[in-house]
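The complex is shown incomplete by one protein chain, all other protein chains being positioned as in the whole.
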Amino acid sequence: MTTQIGPGESGPPRPPVPPAPAEAPPPRVNYLNVAYGVKSWLLTTDHKRIALLYLAGVTLMFFLGGAFAVLIRLELVTPAGDLVQSETYNKLFTMHGIIMVFFFLIPSIPAVLGNFLIPLMIGARDLAFPRLNLASWYIYMIGAAFTIFVLVSGGVDTGWTFYTPYSTTYSNTHVVAAGLGVFITGFSSILTGLNFIVTIHRMRAPGLTWFRLPLFVWAHYATSLIMVLGTPVIAITLLTVVLERTLHLGIYDPRLGGDPVLFQHLFWFYSHPAVYIMILPAMGVVSEVVACFSRKRIFGYEVVAMSSLAIAVIGFLVWGHHMFISGQSTYAGLVFSFLSFLVAIPSAIKVFNWTSTLYKGSVSYDTPMLYAIGFVGLFTIGGLTGLFLAALGLDVHVTDTYFVVAHFHYIMVGGAIMGYLGGIHFWWPKITGRLYPEMWARVAAVIVFAGFNLTFFPQFILGYLGMPRRYHAYPEEFQVLNVMSSAGASILGLGYLLPMIYLVWSMRYGPRASANPWQAKGLEWQTASPPITENFERQPVVSEEAYAYAPEEEARVV
Amino acid sequence: MSSVADAHGRDADRHHPDLVHHFESLPAQKEAATFGMWVFLVTEVMFFGGLFLAYTIYRNLYFHAFVQSSRHLNLTLGAVNTAVLICSSLTMAMGVHSSALGRRRATVAWLLLTVALGSVFLGIKAVEYKDKFDHHLVPGERFQAEELHLEGEESRPAQIFYALYFAMTGLHATHMVIGIPIILFIAWMAHRGRFSPEYHTPVELTGLYWHFVDIIWIFLFPLLYLIGRHH
Amino acid sequence: MGTELPLFPVPASTMAGRVDALYLFLILVSVFFGVLIATLVVSFAIRFRRRSPDERPRPIHGSTVLELTWTLIPLGIVMVIFLWGAEVFFAMARVPPASMDIYVVGKRWMWKTQHMTGQREINELHVPVGVPVKLTLTSEDVIHSFFVPAFRMKKDVVPGRYVTTWFQATRTGTYHLFCAEYCGTKHSGMIGTVTVMEPAAFQTWLAGGATGTSLAAAGERLFQDLACITCHRADSEGRGPKLEGVFGHPVTLASGERVTADEAYIRESIVNPAARIVAGFQPVMPTYQGLVSEESLMQLVAYIQSLGGPATAGPGAALASPAPAIASPAAAPRSRGQGR
Partner (left out) sequence: MSEHIVSPGVYVAVFVALMVLTAGTVFAATVDLGMWNTPVALLIAVTKAALVVLFFMHVKYSSRLVALAVGGGILWLLTLIAGVAADYLTRNWVGTPGT
């Protein structure tokens, strides 16, 4: 017996009462209160609980990585390297890089929001392989344990890129342990990607065809392709670095005729698609949020869906733009530059489509929408500065300078983290059954936006002036811009602390949320908040397109 | 895949003990598991792919050194090993076949035969590795390449050949060292009658893994052993 | 607190102007699209703000025409940027023929530069204004990157092979020299200055500078000390090929391949003789790997270059030598601290 989720008719006719957070009926059994105790969490195979386990792990690593960022910015307030020694500074930016890239940005949206929402959005009871899902969390935590071991026992100073021959021969820090930590966490990413691909292919609700899937699911499908096809390559790359350090298998050793540029090829073959692993899920979140808060179907749904796949595929062909001056051949540089410009087009299409969705919509400025609009703005700047770096002649001057640092922070912090925060706020009522304090959330969003721009926009100017990356001390004339950047960093840090406070507060004291506080479309809003362990009372059947916000006169009231 | 007590009253066909709660039917569950295994094997292809790339690049950069170094590998042992692994692929396929027909004892027999052949392969590999250690052909300070009659300078890329040789065959051997206990565990489960013609997915997935490991060796053997055998 | 606040780097080389032009074009494009998107988003958000909680806007599926426009127009613009960038990049890779040769060696945490006339500098480089300067760079240990922001020039320096780049200073003065590729503890200390001088002032500096023998003379002395002369004789009876008039000319190898005997080929033949043997000779030359430091290699190459053959640099830029030959580890200790 399946209920028909048709247009205008969703379960019991909705009372026309305005969506004030009416006190929900006394708490029924849901996935949170169905069981208590450590075992119920550490041995769960419920994708929703695993998502919360990941939320805890990922948040811990975010603040750990953030702490290093604060120390770096403090050091850079003065031209001389006088806060920490240069060895320590090198370890600071390496740990900041490794933790933020591998332990926060790559897992954050897929492992937290993706794990929680994909089964709900496609009307499934769970992911295809629940036990593999739990295993992926344990693998992630073991990798994190390796990294924290490296941290407490002296750190690693090779940069998150582990370039040889420095990492294999000249660094005498914990390169092997750090490499193994990332190697292990890579498998957590592979298992998550594998789980999503099989689930999306095999476990969609009846009637849920590919082009009725929410764009969040499309974005995660494209991301999973990258996770599955790319991550093994960095696994073998880091393994070869570990083997070269431990067993002298001198694959990259120039003294044996090895070629350090080969390491860079293998490293960037994964690490460029990895930046799409970081941004595509955020794009998925923004598509959902923009559609919900302008109460309109995404403009050009099919094009936006296809552009996610295009980014995933072309994203694998452009890695050479990290190596234009590294000794790679001029002609290969030409090819990679051309392909890098091609991969910029789908991103531009998405931005134009999000903007057009607002046209003739009914736009409300709830916090998720503020983050989404912030994302669109900052991602546009990030994407456009990417064109500077893809242009061969210009890249020679700006690569390895703060211009690159500003570019990828605009994409990762301005894009991925804004998307993550937007997603957390948008689905918070569904995840915890509570509403967060709207006023505080909007204040935090504005602080994050302002702090971010003050931190990273000066770095573009510093970059073109020629301040190199990873510099512990810098010439006098760069100081004013660096002080501005450090000032912005403290505002940004404050902006990130606020959500931590009021979201935790809302778990206990926030007003109870109804099943669909935002009147959003999508199967995840058709079930209770927080959902029951089985997700749906009855298997939902889908018979309408995604984001079917039917206008009043056409709503066929059954 | 232990069955989960089905809290919700579902119709009869869904009451098979091996059907996990979130799948509609056994065939759907098997198809998902198989597809999932194949996606995993694709990651293994890319995992080994990194080493195959390094091999391809260095072989073209230092062809002469690679030919001389490869000539020192024991061709007969390599060929025998290839045959052993192909036999173990056959026995594994027969094992999967008999588990699909529900012939319990035949399944266990074939699987144990596969494990035996796999162990023979690892044994031969150990012999080869020992020979390399004896001839100081292991990368590192003690690497000596006189026997490869490579004058002075070219002994350095030879060390890269052996670095890749040990990396690739070592990774392959590690996959077999992981595979053998899995097959033993599956054989033990088959022995206890855990599988049936409707439900023998674990045997099939192990079979897929084993055949994949065989395919890797099918490529390793010619690339490492067969360059420069002609004069 | 630094008082001055420069916002744009000094354009001090021929390429700087062209790079800055591309940079400004890209800024214009970015500002245009940034402002366009920002105004559209803000105006839509305000004009179409939600007026009543139950407002239901009409669904708009999309328009293929619009999709095509904002695919093809951006595609056209990025292709223009691509071609312009590629053109500047190739100009940077194309070394002008008669340019002044300077050898640069990156070593952990210092830049060692050598002029053909023997002057050697650490973390400093004196060059005349208006003269194209060809840099032949290598590294003795890890990857560094020779970066002069004022010239908009940066080139990664890879151990084990030569890479080349060039610049032509257009403005006298002293400019920053940075290492732009992370190379360890004192990465931020591996900096220096490039001093561009009037040609006259440069000559006096050259003369007054270290009166060391010219690079070629030092190379000749080495040529005798290492007994190269016993095989490479001028009268071509030696077991090694005659080196007079070889530099810059094509050479046929035993394998039938024809290769230009540029710096990279000669350096490789000293360090890895068996790699590419000249036709008609036996691979009997012993390797000098480890016996010859990076500087002395450059002196030998300079000497062979001085043995005749066209003016200083061969026509083709000595692109990276084909096989990554071996940079002598010199004194780079394999630092194996307690952490692995």
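Here are some notes:
Letters A, B and C mark the chains as written, and numbering starts fresh at 1 in each.
Just so we're on the same page, a contact is a pair of C-beta atoms (placed from the backbone, for glycine too) under 8 Å apart; a residue touches a chain by one contact, two chains touch by 3 or more.
On a predicted model such as this, the values are computed, not experimentally measured, just so you know.
Only one of A:T330, A:S364 or A:Q519 touches the absent chain when the whole complex is considered: A:T330.
When the missing chain is restored to the complex, the residue among A:L105, A:L229 or A:A546 that touches it is A:L229.
Considering the full assembly, B:M94 is the residue among B:V20, B:A65 or B:M94 that touches the omitted chain.
Among A:L32, A:M203, A:V242 or A:L262, only A:L262 touches the chain that is left out of the view. What subunit B contributes to its contact with the hidden chain is residues 27, 30-31, 34-35, 38-39, 41-42, 45-46, 49-50, 52-53, 56-57, 60-61, 75, 79, 82-83, 86-87, 89-90, 92-94, 97, 100-101, 204, 207-208, 211-212, 214-215, 218-219, 221-223, 225-227, 229-231.
Taking the complete complex into account, residues 201, 229, 233, 261-262, 265-266, 269, 316-317, 319-320, 328-332, 335 of subunit A touch the chain not shown.
Going forward, only the chains that are shown with their structure count from here on.
If each chain is reduced to the centroid of its CA atoms, subunit B and subunit C end up 45 Å from each other.
Averaging C-alpha coordinates per chain places the centre of subunit A 36 Å away from that of subunit C. Counting partner chains per residue, subunit B shows two or more touched chains at residues 61-62, 156. Touching of two or more other chains is recorded for residues 255-259 of subunit A.
The part of subunit B that touches subunit A in the complex is made up of residues 7-8, 20-23, 28, 31-33, 35-36, 39-40, 42-51, 53-54, 57-58, 61-62, 139-141, 156-157, 159-160, 163-164, 166-167, 171. The touching residues of subunit A, counted against subunit B in their complex, run 124-130, 132, 190, 194-195, 197-198, 201-203, 228-233, 235-237, 239-240, 243-244, 247-251, 253, 255-259, 262, 265-266, 534.
Contact residues of subunit C toward subunit A in the complex are 1-2, 4-9, 18-19, 22-23, 26, 29-30, 33-34, 37-38, 40-41, 44-45, 48-51, 53-63, 66-67, 70-71, 74-75, 78-79, 81-82, 84-93, 108, 141-143, 145, 147, 149-150, 152-156, 158-161, 163, 176, 178-189, 191, 320, 323-327, 329, 332, 334-340.
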